[in-house]
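All protein chains but one are shown at their positions in the complex.
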Amino acid sequence: MSDDSRFRVALFGAGRIGLIHADNIARHPRLELTVVCSSRIESADRLAGRYGSVPTIDADRAFVEVDAVVIASPNSTHIDLMTQAARRGIPALCEKPLDLDLSRVRASAAELMDSPSPLMVGFNRRFDANFAALRNRVTDGEIGRLEQLTIISRDPAPSPEEYVRTSGGIFCDMTIHDFDMARFFAPDLVEVHAYGANAFSDYTKDAGDFDSAVVTIRGSNDELITIVNSRHCAYGYEQRLEAFGSDGMLNMGDVLPTTICKSSGQGTGQRAPISTSFLDRYSDAYVAELDAFVTAIETKAPVGPDYLDGLRALELAYAATESAQTRRSVQLSSS
Amino acid sequence: MSDDSRFRVALFGAGRIGLIHADNIARHPRLELTVVCSSRIESADRLAGRYGSVPTIDADRAFVEVDAVVIASPNSTHIDLMTQAARRGIPALCEKPLDLDLSRVRASAAELMDSPSPLMVGFNRRFDANFAALRNRVTDGEIGRLEQLTIISRDPAPSPEEYVRTSGGIFCDMTIHDFDMARFFAPDLVEVHAYGANAFSDYTKDAGDFDSAVVTIRGSNDELITIVNSRHCAYGYEQRLEAFGSDGMLNMGDVLPTTICKSSGQGTGQRAPISTSFLDRYSDAYVAELDAFVTAIETKAPVGPDYLDGLRALELAYAATESAQTRRSVQLSSS
Amino acid sequence: MSDDSRFRVALFGAGRIGLIHADNIARHPRLELTVVCSSRIESADRLAGRYGSVPTIDADRAFVEVDAVVIASPNSTHIDLMTQAARRGIPALCEKPLDLDLSRVRASAAELMDSPSPLMVGFNRRFDANFAALRNRVTDGEIGRLEQLTIISRDPAPSPEEYVRTSGGIFCDMTIHDFDMARFFAPDLVEVHAYGANAFSDYTKDAGDFDSAVVTIRGSNDELITIVNSRHCAYGYEQRLEAFGSDGMLNMGDVLPTTICKSSGQGTGQRAPISTSFLDRYSDAYVAELDAFVTAIETKAPVGPDYLDGLRALELAYAATESAQTRRSVQLSSS
Partner (left out) sequence: MSDDSRFRVALFGAGRIGLIHADNIARHPRLELTVVCSSRIESADRLAGRYGSVPTIDADRAFVEVDAVVIASPNSTHIDLMTQAARRGIPALCEKPLDLDLSRVRASAAELMDSPSPLMVGFNRRFDANFAALRNRVTDGEIGRLEQLTIISRDPAPSPEEYVRTSGGIFCDMTIHDFDMARFFAPDLVEVHAYGANAFSDYTKDAGDFDSAVVTIRGSNDELITIVNSRHCAYGYEQRLEAFGSDGMLNMGDVLPTTICKSSGQGTGQRAPISTSFLDRYSDAYVAELDAFVTAIETKAPVGPDYLDGLRALELAYAATESAQTRRSVQLSSS
């Protein structure tokens, strides 16, 4: 395959997620990492140097002569960069959340939902083989009508204090993935209730945030959805989902690195530890997401979650935040 | 062992649960089924005849010359029979719920909570080997501080229409077991939120009741408790519980009749069906409950759930019912 | 039920297995433990006293006025007691092995295989719910034609030195259960090969016995059967079986006391320990065996393993012993 056939990509952001995208873009047979743009030139230099790309701090320049952009810069820059991409007709893949400010996301909705160039939002879990297979089996009717969905997500350890202070709170920062997953199974949700709790992290409490949460959601077909979250988990990065329907149940357990099971004087049937990082857990999902983005570039239509999905997830996060404060369930506007 | 050393028991009620208790009492090495009392003399006759006991429709007579009573008669008779037992100083084991009317239960609380003769309430799940072992391990600190509890209970099939109409609703009739289980792990609960849903049963909806529910509860130590219920379950009688703490997680799966696992062209690792009836699932728990009652008779103190536990579970059911109607979470009075 | 309808049973032997049978007989609604016979009068006294039975050291007397006998006395007495029972027309349940001397077992075969009164041999595993269910599913054709059978049996800890010296060797003492299980699935076996090994127990080696063994057997339909044995097992009393057929596989895992699974920093999904004693593991099987014996008494025909089964299992043990010594596989005479 000649390099001519590769799409040239500009990457915005050279942080933790930027690194993942850079590596995946560079390895992808249909993509070429042309530009790396970061507000910190050393970061741009370092990452660009690794892949023979052009570093820049100039976003305008980054848009020139590329076929697509991947946006992994700070949240507050997402809307602007998506808007620029849309106006230039350049396909964009943007990390979640679209922004922490729901009013900004709503203000740009008219323009960005109608963008003729495809715009995808990085809810990477939709591209995970386990989540995707389970959802396909539900959609195919294998368990009949979907009645109850239980999502358990737990981080291995709380984020650092400085991150917590600017994260937008557990619902916008962490649960937002679970909100999108809920909508992956039941797109039309009507009512949200949330508890936040402070079980173990003092600095999270001091920041006015929760370290634990349980959110329950009602769908328009009376589906009952439960999300259980914790910011710590002694045994790793827990990501489970269970879909219960009229004809049966599909349960997705944690991913284990091997199939080895140990029996000893301490007990029988001990599995290996699960992964302790989202980078390990979702490394394949990031690659599959990029594959979907390539298809989106080629077909000029988003594949997977789009701007509306990003907006709806943020609305759910706001509703959960309100519910946790007011002790009432919150009705969602027609979604 | 001579029969002299056996405690003479009067059984009230000759229905489905009465049959279980009758058989367990008759087999118990420390008990003797002396009297069977039912408002329907044919039922009393039939059951008493099976075990050489005296049948009667006269409750007063049933209390004479017995050492203990087991109350499995209709809910509305429970308070009266417990009161009679207490006044006579006779130990009683009463089926749940204490009554469907919370005000009646509260009205008798002063007398029945202070009863010098032991009074136990039949929350049989506390005596199940799995639930009991898991709770002991949590109490022993094996997972550190308890932070989240997830209980999934699903009946194999909905109760008949006539039963539903007089059951008191899903929260008082079905979830009440889960409320008691929540209190088994976190006795002091402060806030309840509930969704009821009508996913599949028209006659349940017509009766003003729900066929599905999700209840979330906050404990006084910021424990977050989730209860997921359904009145049907394609794969059997589901009873699972998961306790998550600062140091780990204990997960109790469904009980299987064998350890056989099948692999075929349809897939690998298919387990045998779970039980489809609470009678199978909890047959050992009913026996263990009776063992505890014998200890209560001997020690003159309740072993396991008592009147207060029955009251608290009913308060939770009322709070859930209110929450499902008002779309607010309900604060519990100091418990 | 009146005691008149109970069968009166004499128990021979008051050792470890005798105790189990005594207790099960005493609890059985259709049996009455009338006599306990032991060569040591104190043992007979103690056991008989517990159940209101008559103790004796006189075997002849034990046979008088009983309806059935259970033989759990030393191996060398089994043939004589079975012969007496047969001549008196009294049904007998005899512990395995029939005898350690194959020639003695063969010499009595003509008389004891033709006995009009039922004679059962105590291969209790056939009555275990797991083994029985798996075998029924194989017999019902659920996995098509049976092609391979793998049996893994491991004792929790080696028998004491004095026991080993008189046990008859691992194949006659321990593997004999697995030989019978092999025949439960594939009654007609034609060729045996065995390895014995001395992996850990010096006194077992000094006694000329093995602490580990692997036996492979060919059936007349080219079934390939593998038995893996060890006299120790760090994680408990291991009893597994896997049947592989043309249409699939049925795998029977170890029995666990609960369904609880733990996840912690040490790993995820640790099951509870398995049982560490055959008394725990097979307590229900001993009861089911006695139920079958009652049916045998009533129907006057053995239910489950009979004298021929006892003979065939011992022949397999002899063949394995020979193979382990000669390094050849041993052909079995037509069975």
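Per-chain residue numbering starts at 1, and chain names A, B and C are given in the order in which the chains are listed.
Criterion: a residue touches a chain if its C-beta (ideal position, glycine included) is under 8 Å from a C-beta of that chain, and two chains touch if they have at least 3 such contacts.
All values reported here derive from a predicted model rather than from experimental measurement.
Within the set B:8, B:104, B:145 or B:271, the residue that contacts the chain not displayed is B:271. The chain omitted from view is touched by exactly one of C:42, C:65, C:202 or C:247, namely C:247.
Checked against the full complex, the one of C:226, C:266 or C:283 touching the unshown chain is C:226. Although one chain is not drawn, its touching partners on chain C can still be listed: residues 143-145, 147-148, 150, 152, 154, 191, 193, 195, 197-200, 212-214, 216, 218, 222-224, 226, 228, 230, 232-235, 244-249, 327-329.
In the full complex, chain A touches the hidden chain at residues 129-130, 133-134, 137, 142-143, 247-265, 272. With the whole complex as reference, residues 234-236, 254, 256, 262-274 of chain B touch the missing chain.
Note that only the chains that are shown with their structure count from here on.
Per-chain Cα centroids separate chain A from chain C by 58 Å.
Chain geometry summary: the mean Cα position of chain B and that of chain C are 40 Å apart. Multi-chain contact residues, meaning those touching two or more other chains, occur in chain A at positions 234-235.
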